Structure formats: C-alpha cells, structure tokens
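Removed from the display is one protein chain of the complex; every other protein chain stays in position.
Naming follows writing order (A, B and C), and every chain is counted from residue 1.
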Amino acid sequence: MTKHIPHDLALEAINAGVAKAKELKQRSSLSIVDGGGHLVAFVRVDDAAFGTIEIAHNKAFTAAALRAPSGHWMETVQPGASLFGMERAASRPLVVFGGGLPVYDGDVVIGGVGVSGGPIEADEAIAHAIADVLNR
Amino acid sequence: MTKHIPHDLALEAINAGVAKAKELKQRSSLSIVDGGGHLVAFVRVDDAAFGTIEIAHNKAFTAAALRAPSGHWMETVQPGASLFGMERAASRPLVVFGGGLPVYDGDVVIGGVGVSGGPIEADEAIAHAIADVLNR
Amino acid sequence: MTKHIPHDLALEAINAGVAKAKELKQRSSLSIVDGGGHLVAFVRVDDAAFGTIEIAHNKAFTAAALRAPSGHWMETVQPGASLFGMERAASRPLVVFGGGLPVYDGDVVIGGVGVSGGPIEADEAIAHAIADVLNR
Partner (left out) sequence: MTKHIPHDLALEAINAGVAKAKELKQRSSLSIVDGGGHLVAFVRVDDAAFGTIEIAHNKAFTAAALRAPSGHWMETVQPGASLFGMERAASRPLVVFGGGLPVYDGDVVIGGVGVSGGPIEADEAIAHAIADVLNR
C-alpha cells in the first residue's frame, strides 16, 4: 500500500522550496510528482526561465521512475560506461544530473521532487528543502 | 507592455482554487500559465485523477494561446461550423470546453487558468476563483 | 521543373499581407511555404495571439500538400461525408477551413500561403493579398 502526497503537504513543501530558492537567490522551477510520475504541485519562482519548467518535471519524474536521485546515473550513462544512453532509452527524457530526489514513505518511493534553474548544488539544496517536508 | 504573474500571487490564487474545489467537493487539477502558455503554478487537489493534469494545462494554454475562455470556441468548431477541427489544427491540442480562462492585466492577456476534474460548471467556478485573484 | 519562391519576393508578399491585415484591423499570423510544405517566410502582425502561428503554418502546408485551398475540403470531411476524418489522417494536422491558398507557377503548385487570426473572410482576404504577389 502506497500513500499519496496530500495537496496541502505538497503546497507546504513547495513553500519551503520557495523560501530556500529566495535564500539562495535562485530563480527556479520546483516540481513534485506522485509515485506514477504525475505532477502533484509546481511553482516557477521569480519568473524563472521557462526552459527550466520541463527539466524540473523530468528530474522529479526520473527520481520517481527509477527510485533514485537523478544524479545517481551520471557516471553509468557516460560514453563507454555500462548504461550508455539510458537517459534517452524511453520516450520521455530521463535527467541524469542533480536536482531530482525520490519521496519516501518509510522505504517505499511514493513520489519525486525536481528543481531546475541554478547551479546543480543550488538545485539540490532546494530539492532537499522540499523533500524534507514530504519525507516525514 | 505586459507583466508576469508573481509566484506568490500565483500560489495565493492556487489556494483560492483549492478552497473552492473543497467547497464544491471536487478533486481537480488547477493550472496557471504565463502569457506564452508556460506553467507558473499547479496543484492537484485530493489526489485527483492524473488524466486531469494535462487537460488542466491545455485549458490554461488554450486561454493564453487564443486569448479567450476555452469554452468560447465550442460552437464554431462543430461539424458544419466555420472552424470545424480547429481544436486539433496545431500540434498541441486546444480544449474547447469550459474551465480555461485568460488572465488580464488591463485588457492585455498575460496568462491563463485551467481547471479539470469535475463537471464543466464546477471547473469554471474554480477557474473563476483562481482568475479573480490574478486579475486584480 | 518547379521554381522556388525567392526570399525577396516572399518578403514583398508578406509586406502586402501586413498592409491588408492593418487595413482590415486584424492581428494575424502570415505564413508562406514552398512546394514541399516547408516555411519560406513568416510574420506575426501586431503581436497576434501565439495560438495562430501554427494554424497559419498548417493552412499553408495543407494548401501545398493537397494543392488546393484549405477550405476546399470542408464539406467532404464532415461526419457522414466521403472523406470523413481526412484532416487527421496524417501525422501533421491538415486544416479544412479557409485561409490557406496554393501558390502557382503557371498551373504547377510551388507553395502555399496561410493566414490565421481573424474571421475566415478576413484570413482569406489577407491570404489573397499575399498570393497575388507570389502568383505573377
């Protein structure tokens, strides 16, 4: 039995992400998806570039789809490595750089968080701020 | 000269939409897009069916893309009418039933709202609750 | 042997279309494609709604692809008629309402014109203003 992410908790988590993005002075897109990879909540902070929207979605999707942080796959998909090309192996793009995190209920993945807009370190810090609210 | 929709106002509008959805007991997807049709904020209320996500997006997109409520086109795209097939005349589907509304800055369209999940009347009532916050 | 549409003639034709759109007070998208249906020239007049861009392209494409005005097919694609559904019978949408016109070199079709943004009569008048420059 998996639980869904309630919308009020999702919005609370989005607000925590907005606060972290403001603290880090990043204009970012913040996405939360459910265990099926489908959008639960989203906000684009300070009119972030619209090209970040879908990357945020796809980071969250990747984390839910493969049940691991998006950056987990970076080395293994490189040319010459064992999963070369995995990020383009399905119809929807997977993202292999950081900023996507799974959401857990115990040790069951029930969703994903994705952030895009700043340097990877900032995206990851904001994603953790969102996931921390959802993982409790 | 057009303005963008600030993220805090967008989230306030989303919250007004959530309140209206709860009042009407509708599990719905609520989307806000900017003047280019790109997502600004979103929430899915009470684990609404995931099939409603993209319909909400496309209602908001349609309202921004054609600068009219989505339901405005219902009659003219019917068999025998002057714009038959317009809802499928571009690569992204346009939605011609109600629940999509333009967002205005004076008389300039600066975005769109889309709601999907309930009967059209409920979708439209929730969309108006969201747009009322954005149009002030 | 078909001829291509020179870019300076295409821009002259676009300017004629802009003048007609201004005269009719229509905010419209104006497209010209070659004999292969590929874009030659385009302009969006007075910040016309962005939803009209692709419809203009697809009207021009339809005129070149089927070598007839886009509105030619309106009756035969209706429910119960002989080509029902033809407008969705290929991967790219065909448009069956007016505003798309073939471009001729003698009696050979060497391109198409598409206009979207106003009532069908205005779209057609602007399309004729463009085609008149190209058809000489």
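One rule holds for everything that comes next: a residue touches a chain if its C-beta (ideal position, glycine included) is under 8 Å from a C-beta of that chain, and two chains touch if they have at least 3 such contacts.
Keep in mind that what you see is a predicted model, and the values were worked out from it rather than measured.
Of the residues listed, C:11, C:24 or C:68, which one is in contact with the missing chain?
Selected residue, touching the omitted chain: C:11.
Determine which one of A:21, A:96 or A:126 touches the chain that has been left out.
Residue touching the absent chain, from the options given: A:96.
Across the whole complex, list the residues on chain C that are touched by the chain not included here.
4, 6-8, 10-11, 14-15, 18, 34, 36, 38-47, 50, 53
I need the residue numbers on chain B that touch the omitted chain, in ascending order.
1-4, 34-38
Residue by residue, what part of chain A touches the chain that was omitted?
49-52, 54-55, 58, 74, 77-79, 87-88, 92-93, 95-97, 120
The rule we apply is simple: only the chains that are shown with their structure count from here on.
So what shape is it, when you link every pair of chains that touch: line, ring, star, complete or other?
line
State, to the nearest whole Å, the distance from the C-alpha centre of chain B to the C-alpha centre of chain C.
Chain centres of chain B and chain C, defined by C-alpha means, are spaced 29 Å apart.
Taking each chain's centre as its mean C-alpha position, how far apart are chain A and chain B in Å?
Each chain reduced to its C-alpha mean, chain A and chain B end up 25 Å apart.
In whole angstrom, what separates the CA-based centres of chain A and chain C?
Taking the mean C-alpha position of each chain, the two centres sit 42 Å apart.
Could you list the positions in chain C whose residues touch two or more of the other chains?
Chain C, residues with two or more chain partners: not present.
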